[in-house]
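Only one protein chain is missing from this complex, and each of the others stays in its spot.
Right, chain A next:
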């Protein structure tokens, strides 16, 4: 699972002015009680829009994230690693299917989501616009990107939208293997020959800056964040997720006597991690299409869509007409 800090649309609070105040109050009371929202419930248009956006971005991240790892299946050292990586990549693509279905319950079709991905309209996790130079890079993704995603997903699993929670429950169950597999692969290199140690150190140096941007920029305390948190769409701030990630994984990197390319990185007396502020200007450039791999990722996805079209055409003699899934 690869879902990172989602990019939410700015909330225009006047959108809420058109909502029925009684229904809105009931909706908020339900969330307050800790009950989940199910597809047929009344919900504000703004909730629908933001939840679709979040789940859709998560789904796209699973699909696109499978590309940099997937290309290493044939080059993974040894049969066992090939089998494991193959299984992991298949899991990720399956997660995308679960998530697309969950988003569909809110009324956006899979057709439209696929179109928005390959036309470049929808976003996916920005880290996948960076290249995987060596096998070691792919192990860093399997370990630390998945670890970051798990932090994010554990928070989201407590969110308010029922179908997303159901999908995340399934996804979490499969994730525990990815994290262990990734950690094992990194440890293998880090405890191996000096050449292997050099490989993993270089991969860490390359991936650390993108990883630090994984959860997105610090949230400004705004009406935007406040309302998404009240509706349990956003369950933790980007900084809370980043702190939790650093707390869990920096010590695991350091215990292998590997280093991280940030001289300011340390845990202060208050227990908070200090670090060099990530380059948000680069982040903005890359997410808007200027990264090394943006073009390649979308081109490969488009090609899969085109080259696979004949299979779908051959199969497409539906006996049923489309309705959105129930849950």
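Note that contacts are C-beta pairs under 8 Å (C-beta built on N, C-alpha and C of every residue); 3 or more make two chains touch, one makes a residue touch a chain; residues count from 1.
Everything below uses one rule, namely that contacts and distances are computed from a predicted model.
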(request) Could you tell me which of "Carbon starvation protein A", "Ferredoxin-dependent glutamate synthase", "ATP-binding cassette domain-containing protein" or "Phenylacetic acid degradation b" is the UniProt name of the chain missing from the displayed complex? (result) "Phenylacetic acid degradation b"
(request) Quick one: say which of A:25, A:115, A:218 or A:248 touches the chain that got left out. (result) A:115
(request) With the full complex in mind, choose from A:87, A:172, A:229 or A:250 the residue touching the hidden chain. (result) A:87
(message) Under the stated touch rule, tell me which residues of chain A contact the chain that is not displayed.
(response) 30, 33, 35-38, 40-41, 71, 74, 80, 83-84, 87, 90-91, 94, 97-98, 101, 104, 109-111, 114-115, 118-119, 131-133, 162, 165-167, 170, 173-174, 176-177, 179-181, 183-184, 187-188, 190-191, 255-257, 295-296, 298-300, 302-303, 305, 309, 312-313, 315-327
